[in-house]
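What follows is a single structure, and I will ask about it in a moment.
Part of the complex only, each chain left as placed.
Should a chain be cited, it is by its letter among A and B, assigned in written order, with residues numbered from 1 in that chain.
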Amino acid sequence: MLSGELSVTTRSHMEMIDVTAEIAAIVQHNRIHSGLCTVFNPHTTAGITINEGADPDVQKDLVGVFQQMVPRDYPYRHREGNSPSHMMATLTGSSVNVCIENGSLKLGTWQRIFFCEYDGPRSRKLWWQILTA
Amino acid sequence: MLSGELSVTTRSHMEMIDVTAEIAAIVQHNRIHSGLCTVFNPHTTAGITINEGADPDVQKDLVGVFQQMVPRDYPYRHREGNSPSHMMATLTGSSVNVCIENGSLKLGTWQRIFFCEYDGPRSRKLWWQILTA
């Protein structure tokens, strides 16, 4: 088992940041031939997802429609005012799994791995773990 | 580690297709006694989920309420017109994990594994990986 941490600096209140190259470089640098890579988000107002990376408008649409779907004007009890960000974290999920085969991350043609900032801008972390097999 | 690919043919714009029997057959055919099975969807306008399989109306309700919840009339930027399908992909998630014990997939009484088509009909793939232990 190998594991480590990535730093992610976000620059907006909400944005999706493509971290695929960093994860792929970890797999290559450690010469992992096959296994399971888990990328875990340790924050409660952020998430991690896999979606289209070719057109940046997709990421903008996802951020926009999240803001539309999760109400701002609900009578939230949590005093920090970021309950919608917590809701988006649960809707997105806290980790993704990607298989490693023949020395590479096995993603679909259009897939990229995105850190999802829902309460930024902030300095964030991602944790990765690779089970080799 | 074992891995492979399944083909899924969808026949509607949106539908859920039960793939449990195919995954269970892989476990049996390869005589896996125990481990972790990851089923991964490599498409960005589809997803994979575990939900009730006994009443097909549940699957129809899930598809219908996804269409209701994710707005069609939002001013999406992505020109392909399938941004709601990308949003559903992120809301659903890109993979499921199912434990294997005593030679079988360990699912709850009513649970089945579904490929979720959000921008069909199309020919799709699912990737599976089994870590034995």
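Worth a mention:
Heads up, the rule we're going with is that a residue touches a chain if its C-beta (ideal position, glycine included) is under 8 Å from a C-beta of that chain, and two chains touch if they have at least 3 such contacts.
What you see is a predicted model; the values in this text were computed from it and never measured.
Of the identical protein chains in this complex, 2 are displayed in place, while the full assembly in this structure file contains 3 copies of the same sequence.
Rule of thumb we're sticking to: only the chains that are shown with their structure count from here on.
Between the two copies, chain A and chain B, the C-alpha superposition involves a rotation of 120 degrees in steps of 5. On chain A, the positions that touch chain B within their shared complex are 34-36, 49-52, 55, 57-58, 60-62, 64-66, 68-69, 91-93, 96-99, 101, 106-111, 131, 133.
Note for the complex: chain B touches chain A at residues 1, 3, 36, 38, 40-44, 69-71, 74-80, 83-84, 86-87, 89-91, 93-95, 97, 125, 127, 129, 131-132.
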